[in-house]
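Removed from the display is one protein chain of the complex; every other protein chain stays in position.
Labels run A and B following the written order; every chain starts at residue 1.
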Amino acid sequence: MTCCVLRSACCVQIAVSHAARSAQHGLMNFFSESLHTAFGLISARDPDVVNAVTVSIVVSLWSTLFAALAGIPAGVVIGVAEFPGKRAAVTLLNTLMALPTVVVGLFVYSIISRQGPLGTFGLLFTPHAMVIGQTILAIPIMANFTMSTIKGADPRIVPTALTLGAGPFGSVRRLVIELRFGIMAAIIAGFGRVIAEVGVAMMLGGNIRGYTRTMTTAIAMETGKGEFALGLALGIILMAVALIANLFLNILQQK
Amino acid sequence: MAPLYQLDRIRKNYGNREALAIDELTIQPGRCYTLTGPNGSGKSTLLQILAFLAPPTAGRLLFCGEAVVWENGPLLRLRRQVTLLHQAPYLFSTSVQANVAFGLKTRGITGTEQRLLVDEALETVQLAGFQKRKAQELSGGEAQRVAMARALALRPKVLLLDEPLANVDGKSTELLEEVIVSLPARGTSVIITTHDPEHRQRFGTDRIHLVAGRPAAPPQPAILHKGETADAHL
Partner (left out) sequence: MKTMNGFLLALTTLLMLCAAAEASERLKMSTTTSTQDSGLLNVLLPPFEKKNDVKVDVIAVGTGQALKIGEAGDVDVVFVHARKLEDKFVADGFGVNRKDVMYNDFVIIGPKGDPAGIAKARTAAEALKMIAARGASFISRGDKSGTHVKEKELWKAAGVEPKGGWYIEAGQGMGPVITMATERRAYTLADRGTYNAFKGQKTDLAILFQGEKGLFNAYGVIAVNPKRFPHVKYDLAMKFIDYVTGPEGQKIIAGYKAHGEPVFFIYRK
(Lines give C-alpha, C1' and ligand atoms only; values in the text may rest on other atoms or scores of the structure.)
Protein backbone atom coordinates (compact mmCIF):
# COMPACT_ATOMS: atom_id res chain seq x y z
CA MET A 1 0.00 0.00 0.00
CA THR A 2 2.70 2.46 0.91
CA CYS A 3 4.35 2.05 -2.42
CA CYS A 4 1.38 3.62 -4.22
CA VAL A 5 2.06 6.86 -2.46
CA LEU A 6 5.82 6.78 -2.65
CA ARG A 7 5.30 6.05 -6.28
CA SER A 8 3.42 9.25 -6.87
CA ALA A 9 5.85 11.44 -4.95
CA CYS A 10 8.78 10.00 -6.81
CA CYS A 11 7.12 10.36 -10.16
CA VAL A 12 6.71 14.07 -9.85
CA GLN A 13 10.47 14.33 -9.61
CA ILE A 14 10.86 12.05 -12.55
CA ALA A 15 8.34 14.11 -14.46
CA VAL A 16 10.31 17.25 -13.90
CA SER A 17 13.66 15.74 -14.76
CA HIS A 18 12.14 14.00 -17.76
CA ALA A 19 10.85 17.29 -19.04
CA ALA A 20 14.10 19.04 -18.31
CA ARG A 21 16.20 16.46 -20.09
CA SER A 22 14.24 15.95 -23.26
CA ALA A 23 15.89 18.22 -25.77
CA GLN A 24 12.88 18.71 -27.99
CA HIS A 25 10.55 19.17 -24.99
CA GLY A 26 12.02 22.08 -23.03
CA LEU A 27 10.63 22.83 -19.60
CA MET A 28 8.64 25.77 -20.91
CA ASN A 29 7.16 23.61 -23.64
CA PHE A 30 6.16 20.99 -21.12
CA PHE A 31 4.53 23.57 -18.90
CA SER A 32 2.68 25.36 -21.69
CA GLU A 33 1.49 22.01 -23.01
CA SER A 34 0.09 21.29 -19.53
CA LEU A 35 -1.62 24.67 -19.36
CA HIS A 36 -3.07 24.06 -22.79
CA THR A 37 -4.30 20.61 -21.72
CA ALA A 38 -5.78 22.07 -18.52
CA PHE A 39 -7.82 24.65 -20.41
CA GLY A 40 -8.86 22.02 -22.92
CA LEU A 41 -10.15 19.74 -20.16
CA ILE A 42 -12.00 22.57 -18.46
CA SER A 43 -13.60 23.99 -21.58
CA ALA A 44 -14.67 20.51 -22.74
CA ARG A 45 -16.01 19.74 -19.26
CA ASP A 46 -14.27 16.38 -19.50
CA PRO A 47 -16.52 14.02 -17.49
CA ASP A 48 -13.61 12.27 -15.76
CA VAL A 49 -12.17 15.59 -14.66
CA VAL A 50 -15.56 16.91 -13.55
CA ASN A 51 -16.06 13.72 -11.54
CA ALA A 52 -12.65 13.91 -9.90
CA VAL A 53 -13.16 17.59 -9.01
CA THR A 54 -16.59 16.80 -7.54
CA VAL A 55 -15.30 13.86 -5.50
CA SER A 56 -12.36 15.94 -4.26
CA ILE A 57 -14.55 18.81 -3.17
CA VAL A 58 -17.37 16.78 -1.64
CA VAL A 59 -15.07 14.45 0.30
CA SER A 60 -12.92 17.37 1.46
CA LEU A 61 -15.93 19.38 2.57
CA TRP A 62 -17.35 16.50 4.60
CA SER A 63 -13.95 15.84 6.16
CA THR A 64 -13.50 19.54 6.92
CA LEU A 65 -16.93 19.70 8.51
CA PHE A 66 -16.39 16.67 10.77
CA ALA A 67 -12.85 17.70 11.60
CA ALA A 68 -14.06 21.19 12.52
CA LEU A 69 -16.72 19.75 14.82
CA ALA A 70 -14.04 17.81 16.70
CA GLY A 71 -10.87 19.84 16.20
CA ILE A 72 -12.09 23.34 16.98
CA PRO A 73 -13.65 22.50 20.36
CA ALA A 74 -10.54 20.48 21.19
CA GLY A 75 -8.32 23.43 20.27
CA VAL A 76 -10.49 25.79 22.33
CA VAL A 77 -10.37 23.53 25.38
CA ILE A 78 -6.60 23.05 25.18
CA GLY A 79 -6.11 26.75 24.53
CA VAL A 80 -8.34 28.04 27.33
CA ALA A 81 -8.31 25.46 30.10
CA GLU A 82 -5.50 24.85 32.53
CA PHE A 83 -5.18 21.19 33.37
CA PRO A 84 -2.44 18.75 34.30
CA GLY A 85 -0.96 17.26 31.17
CA LYS A 86 -1.69 20.32 29.03
CA ARG A 87 1.92 20.47 27.88
CA ALA A 88 1.73 16.82 26.88
CA ALA A 89 -1.50 17.48 24.99
CA VAL A 90 0.11 20.34 23.07
CA THR A 91 3.15 18.23 22.23
CA LEU A 92 0.91 15.39 21.10
CA LEU A 93 -1.05 17.78 18.90
CA ASN A 94 2.14 19.10 17.30
CA THR A 95 3.33 15.57 16.65
CA LEU A 96 0.02 14.56 15.13
CA MET A 97 0.30 17.51 12.74
CA ALA A 98 3.38 15.85 11.29
CA LEU A 99 1.54 12.56 10.88
CA PRO A 100 2.24 11.20 7.39
CA THR A 101 -0.92 10.67 5.41
CA VAL A 102 0.07 7.08 4.64
CA VAL A 103 0.24 6.29 8.35
CA VAL A 104 -3.28 7.61 8.86
CA GLY A 105 -4.28 5.65 5.76
CA LEU A 106 -2.75 2.43 7.01
CA PHE A 107 -4.26 2.87 10.45
CA VAL A 108 -7.78 3.42 9.11
CA TYR A 109 -7.27 0.67 6.52
CA SER A 110 -6.50 -1.86 9.24
CA ILE A 111 -9.66 -0.89 11.07
CA ILE A 112 -12.18 -0.81 8.24
CA SER A 113 -10.89 -3.68 6.12
CA ARG A 114 -13.14 -6.74 6.24
CA GLN A 115 -10.51 -8.27 8.52
CA GLY A 116 -10.61 -5.27 10.85
CA PRO A 117 -12.89 -4.50 13.80
CA LEU A 118 -15.24 -2.37 11.68
CA GLY A 119 -15.09 -4.70 8.68
CA THR A 120 -18.78 -5.57 8.64
CA PHE A 121 -19.67 -2.09 7.39
CA GLY A 122 -17.79 -2.61 4.12
CA LEU A 123 -16.34 0.90 4.20
CA LEU A 124 -13.01 0.26 2.50
CA PHE A 125 -12.73 1.70 -1.02
CA THR A 126 -15.70 4.03 -0.57
CA PRO A 127 -15.85 7.83 -0.23
CA HIS A 128 -16.89 7.28 3.40
CA ALA A 129 -13.53 5.68 4.10
CA MET A 130 -11.79 8.70 2.61
CA VAL A 131 -13.85 11.03 4.78
CA ILE A 132 -12.87 9.05 7.89
CA GLY A 133 -9.17 9.17 7.03
CA GLN A 134 -9.14 12.81 6.00
CA THR A 135 -11.10 13.84 9.06
CA ILE A 136 -8.42 12.27 11.25
CA LEU A 137 -5.83 14.05 9.15
CA ALA A 138 -7.45 17.47 9.53
CA ILE A 139 -8.34 17.38 13.23
CA PRO A 140 -4.81 18.06 14.58
CA ILE A 141 -4.24 20.92 12.15
CA MET A 142 -7.52 22.59 13.03
CA ALA A 143 -7.04 22.03 16.77
CA ASN A 144 -3.53 23.44 16.56
CA PHE A 145 -4.50 26.52 14.57
CA THR A 146 -7.43 27.14 16.93
CA MET A 147 -5.16 26.73 19.93
CA SER A 148 -2.60 29.22 18.62
CA THR A 149 -5.35 31.69 17.78
CA ILE A 150 -6.61 31.43 21.35
CA LYS A 151 -3.12 31.78 22.77
CA GLY A 152 -2.59 34.92 20.71
CA ALA A 153 -6.00 36.36 21.57
CA ASP A 154 -6.44 39.71 23.27
CA PRO A 155 -6.16 38.88 27.00
CA ARG A 156 -8.97 41.34 27.80
CA ILE A 157 -11.69 39.41 25.98
CA VAL A 158 -12.55 36.81 28.62
CA PRO A 159 -12.35 39.16 31.64
CA THR A 160 -14.52 41.69 29.79
CA ALA A 161 -17.17 39.07 29.10
CA LEU A 162 -16.97 37.84 32.70
CA THR A 163 -17.30 41.26 34.28
CA LEU A 164 -20.31 41.95 32.09
CA GLY A 165 -21.96 38.91 33.59
CA ALA A 166 -21.23 36.06 31.17
CA GLY A 167 -20.59 32.64 32.68
CA PRO A 168 -17.47 30.59 31.96
CA PHE A 169 -19.16 28.98 28.96
CA GLY A 170 -20.58 32.26 27.70
CA SER A 171 -17.23 34.01 27.94
CA VAL A 172 -15.46 31.27 25.97
CA ARG A 173 -18.26 31.41 23.41
CA ARG A 174 -17.64 35.15 23.08
CA LEU A 175 -13.91 34.47 22.77
CA VAL A 176 -14.55 32.09 19.88
CA ILE A 177 -16.79 34.62 18.16
CA GLU A 178 -14.17 37.34 18.57
CA LEU A 179 -11.59 34.98 17.07
CA ARG A 180 -13.76 33.94 14.14
CA PHE A 181 -11.18 34.96 11.54
CA GLY A 182 -8.49 32.86 13.17
CA ILE A 183 -10.86 29.94 13.43
CA MET A 184 -11.88 30.37 9.81
CA ALA A 185 -8.16 30.22 9.00
CA ALA A 186 -7.99 26.94 10.93
CA ILE A 187 -10.84 25.58 8.82
CA ILE A 188 -9.19 26.75 5.60
CA ALA A 189 -5.91 25.13 6.62
CA GLY A 190 -7.70 21.86 7.32
CA PHE A 191 -9.49 22.02 3.99
CA GLY A 192 -6.20 22.76 2.27
CA ARG A 193 -4.54 19.75 3.81
CA VAL A 194 -7.26 17.28 2.87
CA ILE A 195 -7.93 18.46 -0.66
CA ALA A 196 -4.22 18.32 -1.44
CA GLU A 197 -3.36 14.99 0.13
CA VAL A 198 -3.02 11.80 -1.86
CA GLY A 199 -2.06 9.08 0.66
CA VAL A 200 -5.36 8.60 2.42
CA ALA A 201 -7.39 9.10 -0.75
CA MET A 202 -5.36 6.48 -2.61
CA MET A 203 -5.24 3.85 0.13
CA LEU A 204 -8.76 4.14 1.48
CA GLY A 205 -10.57 5.22 -1.66
CA GLY A 206 -8.72 2.97 -4.11
CA ASN A 207 -8.77 5.53 -6.96
CA ILE A 208 -11.99 4.07 -8.39
CA ARG A 209 -12.99 5.91 -11.53
CA GLY A 210 -16.04 8.11 -11.06
CA TYR A 211 -16.42 7.05 -7.43
CA THR A 212 -13.33 7.62 -5.31
CA ARG A 213 -10.96 9.07 -7.89
CA THR A 214 -9.95 12.52 -6.68
CA MET A 215 -7.85 15.15 -8.37
CA THR A 216 -4.78 14.01 -6.46
CA THR A 217 -5.18 10.27 -7.07
CA ALA A 218 -5.86 11.04 -10.73
CA ILE A 219 -2.62 13.04 -10.86
CA ALA A 220 -0.73 10.15 -9.26
CA MET A 221 -2.26 7.71 -11.74
CA GLU A 222 -1.66 9.80 -14.85
CA THR A 223 1.91 10.41 -13.75
CA GLY A 224 2.36 6.67 -13.35
CA LYS A 225 1.10 6.21 -16.88
CA GLY A 226 3.68 8.67 -18.11
CA GLU A 227 1.01 11.27 -18.92
CA PHE A 228 2.99 14.05 -17.29
CA ALA A 229 1.32 16.91 -19.12
CA LEU A 230 -2.13 15.57 -18.21
CA GLY A 231 -1.01 15.09 -14.60
CA LEU A 232 0.27 18.63 -14.39
CA ALA A 233 -2.88 19.90 -16.10
CA LEU A 234 -4.93 18.23 -13.37
CA GLY A 235 -2.59 19.86 -10.84
CA ILE A 236 -3.32 23.25 -12.35
CA ILE A 237 -7.06 22.56 -12.11
CA LEU A 238 -6.60 21.49 -8.48
CA MET A 239 -4.86 24.77 -7.77
CA ALA A 240 -7.70 26.65 -9.44
CA VAL A 241 -10.28 24.76 -7.38
CA ALA A 242 -8.37 25.49 -4.17
CA LEU A 243 -8.10 29.14 -5.18
CA ILE A 244 -11.84 29.41 -5.77
CA ALA A 245 -12.60 27.68 -2.46
CA ASN A 246 -10.30 30.07 -0.61
CA LEU A 247 -11.69 33.13 -2.37
CA PHE A 248 -15.16 31.99 -1.36
CA LEU A 249 -14.11 31.63 2.26
CA ASN A 250 -12.35 34.99 2.11
CA ILE A 251 -15.49 36.70 0.91
CA LEU A 252 -17.39 35.08 3.78
CA GLN A 253 -14.78 36.43 6.19
CA GLN A 254 -15.09 39.98 5.00
CA LYS A 255 -18.84 40.06 5.50
CA MET B 1 -26.50 48.21 56.50
CA ALA B 2 -23.54 45.93 55.90
CA PRO B 3 -20.39 47.41 54.36
CA LEU B 4 -19.96 46.93 50.62
CA TYR B 5 -16.63 45.14 50.90
CA GLN B 6 -14.71 43.89 53.88
CA LEU B 7 -11.19 42.62 53.27
CA ASP B 8 -9.64 40.37 55.88
CA ARG B 9 -5.92 39.49 55.59
CA ILE B 10 -6.09 39.47 51.79
CA ARG B 11 -2.86 38.44 50.01
CA LYS B 12 -2.15 38.13 46.32
CA ASN B 13 1.13 36.67 45.14
CA TYR B 14 2.46 36.34 41.62
CA GLY B 15 5.04 33.61 41.95
CA ASN B 16 7.29 34.75 44.79
CA ARG B 17 6.32 38.38 44.51
CA GLU B 18 3.72 39.70 46.91
CA ALA B 19 1.53 42.07 44.91
CA LEU B 20 -1.06 42.82 47.55
CA ALA B 21 -1.15 42.55 51.33
CA ILE B 22 -4.18 44.14 52.96
CA ASP B 23 -4.85 43.07 56.54
CA GLU B 24 -8.05 44.97 56.93
CA LEU B 25 -10.06 47.28 54.72
CA THR B 26 -13.71 48.27 54.68
CA ILE B 27 -15.47 49.97 51.82
CA GLN B 28 -18.87 51.54 52.42
CA PRO B 29 -21.72 51.58 49.92
CA GLY B 30 -23.12 54.63 48.20
CA ARG B 31 -19.81 56.42 47.86
CA CYS B 32 -17.13 57.23 45.36
CA TYR B 33 -13.67 56.09 46.36
CA THR B 34 -10.47 57.07 44.67
CA LEU B 35 -7.76 54.44 44.66
CA THR B 36 -4.30 55.95 44.40
CA GLY B 37 -0.70 54.89 44.58
CA PRO B 38 2.42 54.71 42.46
CA ASN B 39 2.69 52.38 39.48
CA GLY B 40 2.90 48.74 40.52
CA SER B 41 1.47 49.43 43.97
CA GLY B 42 -1.29 46.85 43.48
CA LYS B 43 -4.22 49.05 42.40
CA SER B 44 -5.21 46.91 39.42
CA THR B 45 -4.71 43.72 41.41
CA LEU B 46 -7.08 45.00 44.07
CA LEU B 47 -9.68 45.92 41.45
CA GLN B 48 -9.40 42.44 39.91
CA ILE B 49 -10.20 40.92 43.30
CA LEU B 50 -13.04 43.34 44.01
CA ALA B 51 -14.48 42.51 40.56
CA PHE B 52 -14.32 38.79 41.48
CA LEU B 53 -12.19 38.15 38.40
CA ALA B 54 -9.12 36.81 40.20
CA PRO B 55 -9.15 35.03 43.54
CA PRO B 56 -6.75 36.20 46.25
CA THR B 57 -3.93 33.86 47.21
CA ALA B 58 -5.11 33.99 50.80
CA GLY B 59 -7.59 35.82 52.98
CA ARG B 60 -11.28 36.41 53.19
CA LEU B 61 -13.43 38.83 51.25
CA LEU B 62 -16.95 39.77 52.27
CA PHE B 63 -19.36 41.39 49.83
CA CYS B 64 -22.43 42.99 51.44
CA GLY B 65 -21.72 40.96 54.56
CA GLU B 66 -21.51 37.66 52.69
CA ALA B 67 -18.26 35.71 52.42
CA VAL B 68 -17.19 35.28 48.81
CA VAL B 69 -16.86 31.66 47.65
CA TRP B 70 -14.38 31.52 44.77
CA GLU B 71 -16.28 28.98 42.68
CA ASN B 72 -17.95 29.41 39.33
CA GLY B 73 -21.59 29.22 40.44
CA PRO B 74 -21.58 31.79 43.27
CA LEU B 75 -19.08 34.00 41.42
CA LEU B 76 -21.40 34.40 38.46
CA ARG B 77 -24.11 35.79 40.76
CA LEU B 78 -21.64 38.18 42.41
CA ARG B 79 -20.08 39.33 39.15
CA ARG B 80 -23.49 40.38 37.94
CA GLN B 81 -23.54 43.02 40.67
CA VAL B 82 -20.07 44.42 39.99
CA THR B 83 -18.60 45.66 36.72
CA LEU B 84 -15.00 46.57 36.00
CA LEU B 85 -14.17 49.16 33.36
CA HIS B 86 -10.62 48.97 32.08
CA GLN B 87 -8.49 51.98 31.07
CA ALA B 88 -8.24 50.51 27.55
CA PRO B 89 -11.57 48.72 27.35
CA TYR B 90 -12.06 45.86 24.90
CA LEU B 91 -15.04 46.35 22.64
CA PHE B 92 -16.37 43.22 20.96
CA SER B 93 -15.94 43.24 17.21
CA THR B 94 -19.57 43.89 16.46
CA SER B 95 -21.98 46.82 16.52
CA VAL B 96 -22.22 49.39 19.32
CA GLN B 97 -25.75 48.13 19.96
CA ALA B 98 -24.60 44.53 20.46
CA ASN B 99 -21.74 45.65 22.69
CA VAL B 100 -23.97 47.59 25.04
CA ALA B 101 -26.56 44.80 24.99
CA PHE B 102 -24.01 42.07 25.80
CA GLY B 103 -24.40 42.14 29.59
CA LEU B 104 -28.16 42.52 29.33
CA LYS B 105 -28.35 39.42 27.15
CA THR B 106 -26.44 37.36 29.70
CA ARG B 107 -29.07 38.39 32.22
CA GLY B 108 -31.89 37.26 29.94
CA ILE B 109 -33.02 40.81 29.10
CA THR B 110 -34.12 40.89 25.47
CA GLY B 111 -36.44 42.60 23.02
CA THR B 112 -37.87 46.04 23.69
CA GLU B 113 -36.65 46.16 27.27
CA GLN B 114 -33.11 45.55 26.06
CA ARG B 115 -33.39 48.14 23.33
CA LEU B 116 -34.69 50.80 25.71
CA LEU B 117 -31.89 50.17 28.21
CA VAL B 118 -29.27 50.33 25.46
CA ASP B 119 -30.73 53.58 24.11
CA GLU B 120 -30.80 55.08 27.57
CA ALA B 121 -27.21 54.10 28.35
CA LEU B 122 -25.98 55.51 25.05
CA GLU B 123 -27.85 58.75 25.71
CA THR B 124 -26.17 59.04 29.09
CA VAL B 125 -22.76 59.04 27.39
CA GLN B 126 -24.11 61.26 24.58
CA LEU B 127 -23.78 58.67 21.87
CA ALA B 128 -27.44 58.42 20.91
CA GLY B 129 -27.74 57.16 17.35
CA PHE B 130 -24.47 55.21 17.47
CA GLN B 131 -26.28 51.85 17.76
CA LYS B 132 -25.49 50.62 14.25
CA ARG B 133 -21.86 51.79 14.18
CA LYS B 134 -19.09 49.21 14.23
CA ALA B 135 -17.22 49.25 17.52
CA GLN B 136 -13.85 48.99 15.76
CA GLU B 137 -14.42 52.21 13.86
CA LEU B 138 -14.86 54.45 16.91
CA SER B 139 -12.34 57.01 18.17
CA GLY B 140 -10.60 56.40 21.51
CA GLY B 141 -12.95 58.71 23.40
CA GLU B 142 -16.05 57.24 21.77
CA ALA B 143 -14.87 53.71 22.53
CA GLN B 144 -14.37 54.60 26.18
CA ARG B 145 -17.85 56.09 26.31
CA VAL B 146 -19.39 52.98 24.68
CA ALA B 147 -17.61 50.84 27.25
CA MET B 148 -19.05 53.08 29.97
CA ALA B 149 -22.53 52.77 28.47
CA ARG B 150 -22.07 48.98 28.34
CA ALA B 151 -21.40 48.99 32.07
CA LEU B 152 -24.11 51.54 32.94
CA ALA B 153 -26.80 49.58 31.09
CA LEU B 154 -26.39 46.88 33.72
CA ARG B 155 -27.03 49.29 36.62
CA PRO B 156 -24.43 47.51 38.72
CA LYS B 157 -24.23 47.81 42.47
CA VAL B 158 -20.53 48.64 42.11
CA LEU B 159 -18.61 50.12 39.20
CA LEU B 160 -14.84 49.66 39.36
CA LEU B 161 -12.90 52.01 37.10
CA ASP B 162 -9.25 51.47 36.25
CA GLU B 163 -7.83 54.78 34.98
CA PRO B 164 -10.92 55.42 32.83
CA LEU B 165 -9.74 58.85 31.72
CA ALA B 166 -6.18 57.98 30.78
CA ASN B 167 -6.57 57.79 27.00
CA VAL B 168 -9.49 60.08 26.38
CA ASP B 169 -9.96 63.44 24.67
CA GLY B 170 -10.99 66.54 26.61
CA LYS B 171 -14.68 66.50 25.75
CA SER B 172 -15.08 62.84 26.65
CA THR B 173 -13.15 63.36 29.90
CA GLU B 174 -15.56 66.04 31.01
CA LEU B 175 -18.56 63.99 30.08
CA LEU B 176 -17.34 60.83 31.77
CA GLU B 177 -16.39 62.72 34.91
CA GLU B 178 -19.92 64.04 35.16
CA VAL B 179 -21.38 60.61 34.70
CA ILE B 180 -19.06 59.06 37.29
CA VAL B 181 -19.78 61.71 39.87
CA SER B 182 -23.51 61.19 39.47
CA LEU B 183 -23.36 57.44 39.97
CA PRO B 184 -23.52 57.06 43.79
CA ALA B 185 -26.77 59.03 43.80
CA ARG B 186 -28.12 56.56 41.25
CA GLY B 187 -27.32 53.59 43.47
CA THR B 188 -23.99 52.61 42.02
CA SER B 189 -20.96 52.77 44.31
CA VAL B 190 -17.74 53.74 42.55
CA ILE B 191 -14.10 52.86 43.09
CA ILE B 192 -11.81 54.64 40.65
CA THR B 193 -8.06 54.61 40.22
CA THR B 194 -6.43 57.77 39.01
CA HIS B 195 -3.12 59.53 38.84
CA ASP B 196 -4.54 62.97 38.35
CA PRO B 197 -4.96 65.00 41.58
CA GLU B 198 -7.63 67.15 39.91
CA HIS B 199 -9.82 64.14 39.31
CA ARG B 200 -9.32 63.10 42.87
CA GLN B 201 -10.84 66.32 44.03
CA ARG B 202 -13.82 66.05 41.74
CA PHE B 203 -14.56 62.47 42.64
CA GLY B 204 -14.81 63.17 46.32
CA THR B 205 -13.03 62.63 49.49
CA ASP B 206 -12.96 58.89 50.14
CA ARG B 207 -9.53 57.61 49.30
CA ILE B 208 -7.54 54.40 49.47
CA HIS B 209 -3.80 54.83 48.99
CA LEU B 210 -1.57 51.85 48.28
CA VAL B 211 2.21 51.64 48.52
CA ALA B 212 3.88 48.37 47.58
CA GLY B 213 0.62 46.48 47.91
CA ARG B 214 -0.20 47.83 51.36
CA PRO B 215 -2.59 50.57 52.45
CA ALA B 216 -0.68 53.69 53.49
CA ALA B 217 -1.30 57.28 54.45
CA PRO B 218 -1.45 59.40 51.28
CA PRO B 219 1.31 61.92 50.80
CA GLN B 220 0.18 65.21 52.28
CA PRO B 221 -0.64 67.85 49.71
CA ALA B 222 0.80 71.31 50.34
CA ILE B 223 -2.56 72.74 51.23
CA LEU B 224 -5.23 70.68 52.94
CA HIS B 225 -8.63 71.34 51.50
CA LYS B 226 -11.34 72.23 53.85
CA GLY B 227 -13.49 69.38 54.96
CA GLU B 228 -11.19 66.65 53.71
CA THR B 229 -11.70 63.58 55.82
CA ALA B 230 -9.70 60.53 56.58
CA ASP B 231 -9.44 58.54 53.43
CA ALA B 232 -10.06 54.88 53.81
CA HIS B 233 -11.79 53.25 56.67
CA LEU B 234 -8.88 51.30 57.92
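Assume a contact is a pair of C-beta atoms (placed from the backbone, for glycine too) under 8 Å apart; a residue touches a chain by one contact, two chains touch by 3 or more.
What you are looking at is a predicted structure, and each value in this text was computed from that prediction instead of being measured.
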{"item": "Partners of the unshown chain among those that are drawn", "value": "A"}
{"item": "Of A:86, A:151 or A:225, the one touching the omitted chain in the full complex", "value": "A:225"}
{"item": "Contacting the left-out chain in the complete assembly, out of A:50, A:153 or A:177", "value": "A:177"}
{"item": "Omitted-chain contact residue, chosen from A:36, A:86, A:114 or A:151", "value": "A:114"}
{"item": "Residues of chain A (touch criterion as defined above) contacting the omitted chain", "value": "1, 3-4, 6-7, 10-11, 14, 17-18, 21, 54, 58, 61-62, 65, 113-115, 119-120, 122, 124-125, 177, 180, 206-212, 221, 223-226, 252, 255"}
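Following the convention adopted for this analysis, only the chains that are shown with their structure count from here on.
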{"item": "Whole-Å gap separating chain A and chain B, where each centre is the average of the chain's CA atoms", "value": "48"}
{"item": "Chain A residues touching chain B - in the complex, by the definition given at the top", "value": "154, 156-157, 159-168, 170, 174, 177-178"}
{"item": "Of chain B, residues touching chain A in the complex", "value": "51, 53, 72, 76, 79-80, 82-84, 86, 88-90, 92-93, 102-103, 106-107, 150-151, 154"}
